[in-house]
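Take this structure first; my questions come after.
For this depiction, one protein chain was excluded, whereas all remaining protein chains were kept in their positions.
A, B and C label the chains in the order they appear, each numbered from 1.
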Amino acid sequence: MVRVPKRLRLVGYRLLQAIPVLIGIVVVSFLLTRALPGDPAVYFAGPAASEESIEQIRVSMGLDRSLPVQFLAYVGDLLRGELGQSISTGQPVLTELTTRLPASLELTGFALLFSIAVAMPLGILAATRPNSWIDHLCRFVVTAGVSLPTFFTGLALVYLFYFLLGWSPAPMGRLDILYLSPPHVTGFYVIDALIDGDFETARAALAQLILPAVTLGLFTLAPIARMTRAAMLQVLEGDFIRTARAAGLSGNKVLYTYALRNAILPVITTLGMVFSFALGANVLVEKVFAWPGIGSYAVEALVVSDYAAVQGFVLSMALLFVILNLLIDVTYTLVDPRLGMED
Amino acid sequence: MSIPLLDIKALTVEFGTRRGVVDAVRQVSVTVAKGETVGIVGESGSGKSVTSYAVMRILDRAGRIAGGSIVFGGINVGKADERTMRDLRGREMSMIFQNPRAALNPIRSVGRQIEDVLIEHSLATRADAREKAIDVLKAVRINNPESRYHAYPFELSGGMCQRVVIAIALACRPQLLIADEPTTGLDVTTQKAVMDLIRELTAERNMSTLLITHDLGLAAAYCDRIVVMEKGRVVEEADTATLFANPRHPYTRRLLQATPRLDSKVADLLPEEDSRRRAPSARPPGEVLLRIQDLVKVFPGKEKGDEYRAVDGLSFEVRCGESLGLVGESGCGKSTTSSMIMRLLDPTSGRILFNGEDIGTVPGKRFARHPARAGLQMVFQDPTDSLNPRWSARRSISDPLMRLGHVSGSALRAKVEALAQMVGLPEHLLDRFPHQLSGGQKARVGIARAIALEPKLLILDEPTAALDVSVQAVVLNLLVELRERLGMSYLFISHDLNVVRLLCERVLVMKAGRIVEQGSAEHLLDRPEHPYTRELLAAIPHPPSSPPRVSSESEDSVIAARWP
Amino acid sequence: MSSSSVKNFARHARYVMTENPVTALAALLFLLIVIAAVAGPALVPYDPMATDGDRALQPPSWDHWFGTDHLGRDVFSRVVVATRLDLMISLAAVAMAFVIGSAMGAVAGYFGGWADRITGRLLDTIMAFPLFVLAMGVVAAAGNTIENIVYATAIINLPFYARMARAEVNIRRNAGFVQAARLSGNGDWRILAQHIFPNTLPPMMVQISLNMGWAILNAAGLSFIGLGVRPPTPEWGIMVAEGANFIVSGEWWLAFFPGVALMLAVFTFNLLGDGLRDLVDPQRRT
Partner (left out) sequence: ARNDTLVVVTGTTINSLDIHRSGTNRPSYQVAVNCYDRLLTFGHKQLEDGSFSYDYDNLQPELAESWDVSEDGRTLTFKLRDNARFWDGKPVTAHDVKWSFDRAVTLGGFPTAQMAAGSLEEPEQFEAVDDKTFRIRLPHSSKLTLPDLTTPVAIVINSEVAKAHATDQDPWATEYLHRNPAGSGAFKVERWDSGQQLVYSRNDDWACGPVAKIQRVIIREIPSQSTRRALIERGDVHFSQNIPAKDARELEAAGKVKVVSTPIENCLHVLCTNLNFEPFQDKKVRQAIAYAVPYEAIFNNAAYGRGVPMWGGDSTKPESIAWPQPFPYSQDLEKARALMAESSHADGFSVPLSFDLGQADWAEPTALLIQEALGKIGIKVSLNKVPGANWRTVALVEKSLPLHLENFGGWLNTPDYYFYWAYVKGNLFNSSNYDNKEVAGLVDETLYMAQDDPKYAPNIRRMIEIAIDDVPRIPLYQPSLNVAMQQSTTGYEYWYHRQLDVRPLTLKQD
C-alpha cells in the first residue's frame, strides 16, 4: 500500500531528472551543429547559385541572425513541436524520424534479442564453471565478437552469406523488391506483416533482418555475457543460494528462480547501456545493409551540415534514451522490491 | 545405544586451491542421536562449517569429501546420488545460517520462499501452499503471518529474518537441524529469543540439532553434548557438564578460559603462564578530560517528519585515566555518539568539552587540522574495514605520525617499529597488506595506529566484536597494558556487558539514544536497577561454571519485548 | 625498498599470468604490439607510403606478405607501421578519459550534493547522445585531425569512468579506513586522492582495457564514414574501411590483414583487462 506511491514518486523523480538532460541535449546539439563546417545556405542554394540567391536563402533559413536569436527561434519551434525541414532529404524532420526510427528500433531490437539469446546462456554457463575451459572459451568467443569493426563484420557476412553462398537475401534494406511493405501499424515490418496476416512478407522481412541483426548483435555479446557472468558469480556466492540449496531446492530452481533473477538486475542496467550503444553502432551497420534507419540518416545529415536533421536526430535519440532509462527503472522496481524503500 | 541419526566417521574434506590442496577437515567423527543437541565449537577456520556443508553435501565446487563416511538415517550421504540428496535436504535435514538477512533471497517474498520448499518436497500443492506457508510462519511465532507472508527480507528485522530462515528449515519437519552460528550478528536479547525458539521447536518435534558456534557460553546453554574442533580436527568431545567441569584437551581449556564470565578478570582470560596477562591497577581518576552535555544527533529522514533522533540528550564525563563503558543494543546510538566525540560527525546540538574546550563547535570537516585532533583517537569495530586494503601495515601505522606528528625518515621507521613491538606485532608483518594478516593482527595494526600519537582519549568501538575469544583475550589484555603505559582514558563501546566489565570501572547503559542507567561496573552487574539492564544481563549466555544454564522462564517476556 | 618492490611486482605479475592462461596470452600479444609500435618503422621491408602503380592490388606473396593495395603500397609494412598510431590514439584517448572522468566521478562520489548532481546530469547528457554519433559530430565540427579524434574518443569514454569512479568512491567514502584516515589528520582531498581513489583502480583497469579496444574501433568507424585519420597515414581502421570496399571484388587481403591486426589488438586489450585488474589489486597478492 505504501509501496506504490513510493515507486511512482521514484519514476516521477526520474522524469524530473531527465529535464536538465533534455535541456543540455538541446543546447549541445544546437552548438554542435553550428560548429559544423560548411554553409547550409550554399549547399541549399544548389549548384551554380549566385551570391544573391545564397544570401536570399541564408535569410530565409534564418541563418543571418545571431546565434542567440537562432537558438531562441529553435527553442520556440521545438516548443511548438516543430523540428524543421531536413535540407538533405527535403522532408520534414519529424516525418523522417517517424518513418526511420521504427526501422532502427526493429534492427536494434532484433540484434539485442539475438545477443541476449546467445550471451546470457554463455554468461550463465561460464559462471557456473568459473575458470574452466568453458569459461575461457566463452570469454574468447564474446571478445572476438566485439573485436571487429561492425562495418567489417557486416561486409564479410554479406560477402559470405549473400555473395558466395547465396543463403541470405540481397542486402537491399528492409524488404526485398518482390514484396510491398505491410500496412503501417507499428512501423516494425515483421510485426506489421503479422498483424496483417501476411506471413510471407513477415518471413521476407525477417530474412532481411537476420544479417544486420547478427552483425550488430555480435558486437553487443561481450558486455552482456560479461555482466551476466560477473553478476551470476556474485549471486551464486551469496548466502541465500546456500540456503536454497540446503533446503533441497532443485538445481534449476536455484539457478533460475533464485540466482538468475537476482543477477538479472545488473544485467538490465547493462542492457540499457548496450541498447543506446547499439543505436550508435547502427550508424555503420545501416550503411552496409542499406537499412533506411535513423543512423544512416544522421551520418548523411552530419556530413552535409543539415542542422535540423542532426538536431532532430540527437533530440529523438535523447528522448529514446530517457524513455529507455525510465523503462529500465520501472523494470528494476518491478523486479527488485527493495528499490525506493530504503536509501 | 540406539543407532545415531547422523554418524560422521573419520570425515576428511579437501579443497583444491591455487596453492594446492587444503585439508579443511581431517578425520572428524561426530554422532548425533535422535532428539539430541550437539554443539560444535572452535575458533574461526577450524572446520566447523565445512563439516556441516559436507553433511548436507553443499560444499563448493572446489571442495570434496576425500575420506570417511557420513551416514544419515541409514543413507550414505557421501555416496548418494544428487536426487536422493535433494530429497534429503530440507526434508530430512536442514540448515540455518549466520547472517539471516543474507540467507534469504532478497527479491522474493518470504512466503514464496517457504512455499518453494514445501512444493519442492511435495508437501503442498500450488493451491494450498500459501495456507501452509502461513502455518509455518505461525509456528515460528511471527506475529501477523498473513501480512508477513508478502514481506521481503529487507522489510524485516534481523531476528525476524532468522525466524523465517528457521521456518524454511523446519517447514518440512526434518529430523536434523544444523544451525551454523545462527545468532552471530544478532543482539544478545534477540539471540536469546531465537535460540529459545529453536530449542522449543526441536524439542516439540523431537528433532536433533547440530549447533555450530564459537561461543562456548551459547553451546553450554543449549547443547547436550559438545564437540571441540581445532584446525580441522576434533580435539575433544564430551557432554556439556563434563566438558566444562573437566576439560581435558589444552585447547579446550584455553577456549574455556578465554570466554569471559561474570566473575572473570581480564588477566584470567589468558592462561596463567602467558606473559601477556595484565591485571588492571585501580588508579584514582584524575580531573575531567571529556565532558558531554546534552548531546543530540538528529538524522534527517527522506521526508519531513521522518527524522530520527539517534542520540537524544546524552550527558556524561570521562576523567583522565578512566575507562568508561558504553553498552546498549544494536542501533541505540553508540557509534553515533563516538563519531561525534571523534568529530567525524557534527552534533545537532549539545557540547563536547575536551580538556575544557568545546570542540563540538569546530566543524568536522576542519577538525583534521585542529590541535586536539591528535588527542582523540579511535579503534574501530571491524579491523578489516578500518585498514586501507592497498596500504601495508607499516604505511597505515605511519599515516597519523606523518600527518599529525610530522615525523619522517628513519625516525618514522623507528617509531613504527616501536609501536609494532608495543602492540605485539612481529616486525616482519609490517610490510604485509591487510588481507595477508589475521583478524587479531589487523586489530593490532589498528590499535598501533590509534595509539601512535599517544592520544589522551581512545574510543574503542567494539574492538573485539569481530575476533575469536582467544584473540579477544589477548587484545583486551593488551589494551589494559597500553592504558597503563600511556595513561590514556578509554571510552569502551560494546553491547556485551561481560566484556565491558573486564575493562571499565564505570558503565553507562544506553537505550534509544538515552542513558537509562549508569554506575560502577560491579554495582551495575550485581544490582541492575533498570529493567532494560536486567534484560541485557539475563540474555547473556554463560558457561556453566558460574551461573547455571539459562532458564526458559524469561523467554516470553523477551519475545514480547522484541516483537510487540 | 624500491628494488624489492619491483621484484615483488615482477613476482606478482608472473603469478597473475601463470594463474590465468588467457592473461598470459594477452600479455604476450601486448608485448608484440608494443614491439611493433616502438620498432615498427625500422622493421618493415618497404616504405609504407611509397606507391608503385605497377604492383597495385597484388595478392599476398613472398615479396609482399600481406599483398599490396590499390596504389601498390605494401600492406604488411603499413599494418606494422600503423601500430604506433593506433596504440597512441587509444592510449591517449583512454588516458584522457580516465584522468578527467575518474577525477570528476571521484569528486562527485566523495562530496555528493551539488557536485554530484551537476556531474550526474552532465554525464547523462553525454550518454544520451548515441556515443558514436557524438564522436562523429565532434570530429566533423572540429576537423578530422588525429588530436580531434582522440578528443572525441575521450569524450565518449568519459562517462564510463566517471560513473564507475563515482560508484566506487561512494561506497568507500564512509568506510572504516577512511574514518581512520580522518582521525589521522588527513584532509578531504588527501583522503580522496591517497586513500579512496587508489582502491577504485582494480575495476577501472577492466574498463580501461575494454575502452582501449573500443577507442581503436571507434577510430575505425570514423574512418569508414570518412572522418578518420587523414590519408596516407597508415592506420588500421582506415585500412579496413578502405579495404572493405575491395572484399566483394576479391581483394580480400586489403581489409583482412589490417582487420586481423585490429582484432588482435582489441582482443588483446579486452583480455588484458582481468589481468591488469589482478595486477593492481593488492588482494590478489600473496
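By our rule, a contact is a pair of C-beta atoms (placed from the backbone, for glycine too) under 8 Å apart; a residue touches a chain by one contact, two chains touch by 3 or more.
Being a predicted model, the structure only gives us computed values, none of them experimental.
Student: Give me the visible chains that the unshown chain touches, in label order.
Tutor: A, C
Student: Using the touch definition up top, pick the residue from C:A13, C:L32 or C:A56 that touches the left-out chain.
Tutor: Within the whole complex, the residue contacting the unshown chain is C:A56.
Student: Using the touch definition up top, pick the residue from A:G12, A:G38, A:G76 or A:P183 that touches the left-out chain.
Tutor: A:G38
Student: Would you mind spotting which of A:Q17, A:Q70, A:Q91 or A:Q234 touches the chain that isn't drawn?
Tutor: Counting the whole complex, the residue in contact with the absent chain is A:Q91.
Student: With respect to the chain omitted from the figure, which of A:V75, A:L94, A:A290 or A:V335 is a touching residue?
Tutor: Residue touching the chain left out of view: A:A290.
Student: Which parts of chain A are in contact with the chain that was left out?
Tutor: 36-40, 42-50, 52-54, 56-57, 87-91, 96, 99-100, 155, 158-159, 162-163, 166, 170-174, 177-178, 181, 287-290, 292, 296-297, 300, 303-306
Student: What chain C residues would touch the chain not displayed?
Tutor: Against the missing chain, chain C presents residues 49-51, 53, 56, 70-72, 140, 144, 226-227, 230-232, 244-249.
As a convention for this text, only the chains that are shown with their structure count from here on.
Student: Using the definition of touching given at the top, classify the network of chains in this structure as line, ring, star, complete or other.
Tutor: Basically all the chains touch each other, so complete.
Student: Which chains are joined by the largest number of contacting C-beta pairs?
Tutor: That would be the chain pair A-C.
Student: When the C-alpha atoms of chain A and chain B are each averaged to a single point, how far apart are the two points in Å?
Tutor: Comparing mean C-alpha positions, chain B is 50 Å from chain A.
Student: Chain C: which residues touch two or more other chains?
Tutor: none
Student: Within their complex, state which residues of chain B touch chain C.
Tutor: It comes out as residues 18-19, 339, 342, 344, 365, 368-369, 373-374, 376-378, 380-382, 384-390, 396, 399-400, 403-404, 433, 435-436, 446, 449-450.
Student: For chain A, which residues are in contact with chain B within the complex?
Tutor: 129, 238-240, 242-251, 253, 257-258, 261-262, 265, 335-338, 341-343
Student: If you look only at chain A, which of its residues touch chain C in the complex?
Tutor: Touch list, chain A to chain C: 17-18, 20-21, 24-25, 28, 32, 35-37, 131, 136, 139-140, 143-144, 146-152, 155-156, 158-159, 163, 222, 276-277, 279-284, 287, 295, 298-299, 302-303, 310, 313-314, 317-318, 321-322.
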